[in-house]
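Right, one structure below, let's go through it.
Complex shown without one protein chain; remaining protein chains in place.
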Amino acid sequence: MKSKTLDSKKLIALIVGAVVLLALPLVLPNYALLILSFWELYIIAVSGLDLVFGYCGQISLGHAAFYAIGAYGSGMLHEYCGIPVFFTMIIAAFISAAIGALIAYPSSKLVFHFLSLASQAFGEIVYLLISHSPGKITGNYQGFFSDYINLFGYELDSYTSFYYFGLVCVIVFLVIKTFMVKSKTGRAFTAIRENTHAADGMGINVRKYKVIAFSVSAFYTAYAGAMYLHLTKFINPDTFMLKQSVMFLTMLLFGGSGCLLGPVMGSFVVLLVNEVLRALQDYQMFVYGILLLVVVVAMPGGLYGEIMRLVNFIKGKATQKAEVK
Amino acid sequence: MLRTEGVTIKFGGLTAVNNVSVHIQKKKITGLIGPNGAGKTTFFNCISGVYVPNSGHVIFDGKNIEGKRGWQINQLGIARTYQVINLFWKMTVLENVMVGMHSRLKSGFWSDIFRTPAQRAEERRAIEKAYEWLDFVGLKDNANDPAGSLPYGGQRRLEIVRGLASDPKLLLLDEPAAGMNTKEKGELDVTLHQILEKGVTILMIEHDMKLVMGVCDYIYVLEHGQLLAEGLPDEVQNNPEVVKAYLGGDDE
Partner (left out) sequence: MNMSVYGMLLVSSLAIGSIYGLIALGYALIYKSSGLLSFTQGDILTLGAYLGLTFYSILGIPFAISLLLTMACAFVLGILLEKGVIRQLLNKNVGAIYVVLATIAISYIIQNGSQLAWGTIQLNFPSVFPVQNVNIFGVNVRPEALMCFIVSIALMIILHFFMTKTRFGTSMRAASMDSMAAESLGIDVSLTTGVSWGLSAGLAAIAGMLIGPIYGVYSTLGSTIGRKGFSGAVIGGYGNMYGAMIGGLILGIVETFSASLISSTYRNLIAYALLLIFMFIKPTGIFNERAIQD
């Protein structure tokens, strides 16, 4: 049983953290706020991918497609149907979840790595459709313009306001993720990852839960895509190529999969790497490749896993010392 | 409780199980023995929905269940353990048991993600229940360890209790004593009787003759995919065909 002092320590840390997060826009320049806003939407996208990969043990190389469906879906619903922007984001995310389920259902009978092929093919199809849309409804290579988010008449037209909005979104999405993984549904995901055969034997409808994981994941990533559109007000197909899917995977693996904080750390580090190497954009994929390989070969738990190992190591040392005394 | 009628399973040209009919009595421990490669596990897989028999029927509680998927059969009330331990290694011992309860938990996707009061209450009860189960096999202190860190005997016991967590009517045990030492086998003997007292019927595959003869109420003998003999432990033990199959047959 945990002691009360520990809980109050946690509470203090939480309050300090909250104050820092809320105060950041007061001290940071606009450019940094833009980066933080990107961080927020990447956290949501990568957390979504984590549900499929980290928890359910399935590999998707097509999440750029859901990112695109969220972005273009929200933009087009606003442009052509006149729906206010915030609602379009949610509708687009639901559409993406439905499409995700349509892809996942037939894929769920495939051996796991073949989902990577199916999702990759799906990603390519979506990319081709948005870059060669009939009647140029997506703006094709010229790109697509849209508006800021409008929250009941209040327009989020500054990076500061978007940052606060994003903060709320991140908290909501991460809380829902936590609820989900620590429930019957999340246990079913993990059981499928650990041993599909035994999961079936324990009464888990493997296909159903694979579809749920993929569909929820598509929802998360699409919502992030919609955030992206309404943050920058402009998108073009280049963002939604295969390399975006690989970037999400790199963020996830580098941060650590199957946990809450992994995607948070991973998206931050990779985002920083991207910004630092902006001049070398042609070699961005080289960096992703190296990062991925390093993670896979040397630290399968990712950054989070390594930190936890360090923490446990220090704790172990401490208890050892205590025992010696 | 459970009947099979002429169950036959073929792989390619090979007949792994040939025309096997058994009748498992309610609230009894039934043993399924036979030399290695006799098709015992294949027969188990057929009952638990891993394989669909090429012909024949599996009747559970008066309903045909052949062709149903594994998870559906678990929901109907048949739980199982595996010959090769199949735990969820990276999940905690407690979580393993809770996965075992999957069929009996009512919460669904939406109540899970919004953590509704009903879901909370159910989850709390489930954790309590899981601790009770762990206590039952003496794993309570290991509840929050990863399943992979348990010693071998503990893993076997966790498998059994994970199966029990779904409140099955019938429990299929595939070599529960494999790799256990004499002391652990003795404890298993007690545990099996305790499970029986809870009203759970048991069908088990086991090589350890002392355990089988001591604990089983009725025994079926399988050889080369066919039923060789059946009867009370004494009858089977003295059946010349069975003796011949075992002497001429395999290691155990």
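Order as written gives the chain letters A and B; numbering starts at 1 within each chain.
Basically, a residue touches a chain if its C-beta (ideal position, glycine included) is under 8 Å from a C-beta of that chain, and two chains touch if they have at least 3 such contacts.
Treat the numbers as computed from the prediction; the structure is a model and nothing was measured.
Trainee: Looking at the whole complex, which of A:I15, A:I137 or A:V296 touches the chain that is not displayed?
Mentor: A:V296
Trainee: Taking the full complex into account, what residues of chain A touch the chain not shown?
Mentor: Missing-chain contacts on chain A: residues 53, 57, 59, 61, 106-107, 109-114, 116-118, 120-122, 124-125, 128-129, 132, 196, 242, 246, 249, 253, 282-283, 285-286, 288-293, 296-297, 300.
As a convention for this text, only the chains that are shown with their structure count from here on.
Trainee: Cα centroid separation between chain A and chain B, in whole Å?
Mentor: One centre to the other, that is 40 Å.
Trainee: Which residues of chain A touch chain B in the complex?
Mentor: Against chain B, chain A makes touches at 176, 179-180, 183-188, 190-191, 194-195, 197-206, 212.
Trainee: Where on chain B is chain A touching in the complex?
Mentor: Chain B reaches chain A through residues 48-50, 69-71, 74-75, 79-80, 82, 86-91, 95, 98-100, 102-103, 105, 107, 109, 112-115, 119, 123, 162, 166.
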